[in-house]
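Shown next, in structure tokens, is the structure this report addresses.
For this depiction, one protein chain was excluded, whereas all remaining protein chains were kept in their positions.
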Amino acid sequence: MEEERKPPLGQRILDNMWLLLALGLAVPTISYTLWGIIELISMGDATLP
Amino acid sequence: MSIFSPVGNWFKAPTGTERLWVGLALTWCLIMSVTMPYWHFKGKQNSTGESYKVEASAFLDRANQFIESNKVGEEKGVPIVEPSPGGDAYLVGEMWRWYPILKLKKGQTYRLHISSPDLQHGFSLLPMNMNFHILPGYDHVLTITPTSTGDFEIICNEFCGIGHHMMTGKIIVE
């Protein structure tokens, strides 16, 4: 039957809580936290002319 | 119903008014997305966060040397210091004062170094309402060009202990 087939990919993604959990943790950690830490540690020393 | 489980295939694109709104909202989001980078290149007011690691004592030494060699007066015991146009100027924010008083020239650009030897402070320039965050250990450099003349107040807008409300300073622009 038509309805018995697997739902479309988008629906399966939205139904997959582990995938959402993984993405939800990874994206901000990389973009905000890790990138932010890299910015902080790559700061140079003041020369104070 | 938001409280019942949808069954079967419910995945489908929006239609009608909903589709229209999603499109409008997306357009607005894209407009805002280009405005910030546009201003970064074309605008005159940006917070680039230019800064360097600095020891508190080294910064204080440099600031005191700057005060000694450029001092032009005093107000209520606070030195008034005039940096050379286009040059570096130093401002210390500590519990609970901003010093020295800076004397700047309208239209000239200065590299203003601000740091703190103790706690975090909030540099807030009034009545313009320009605000920057100051951290101990960080030499925060603002490349600043006054565009108006007069006396300007500096206050502290990050909590820095019980005397926080007494922490003030001054910039004079001619």
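Think of it as A and B in the order they're written, each chain with its own count starting at 1.
Here is the rule we use: a residue touches a chain if its C-beta (ideal position, glycine included) is under 8 Å from a C-beta of that chain, and two chains touch if they have at least 3 such contacts.
As a working rule, contacts and distances are computed from a predicted model.
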Unshown chain, UniProt name, "Cytochrome C oxidase subunit I", "ABC transporter permease", "Fe-only nitrogenase FeFe protein subunit AnfK" or "Protein-methionine-sulfoxide reductase catalytic subunit MsrP"? "Cytochrome C oxidase subunit I"
Over the whole complex, note the residues of chain A touching the chain we left out. 10-11, 13-15, 17, 20-21, 23-25, 27-29, 31-33, 35-37, 39-40, 43
It is residues of chain B that touch the chain not shown, namely 1-8, 10-18, 20-22, 24-26, 28-30, 32-33, 35-37, 39-40, 43-51, 75-78, 96-97, 101, 109, 118-120, 122, 124-140, 142-148, 153-170
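As a convention for this text, only the chains that are shown with their structure count from here on.
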Take the average of all CA coordinates in chain A, do the same for chain B, and state the distance between these two points in whole angstrom. 30
Chain A residues touching chain B in their complex are 3, 7-8, 10-11, 14, 43-49
Quick check: in the complex, which residue numbers of chain B touch chain A? 8-11, 51-54, 58-59, 62, 88, 113, 138-139
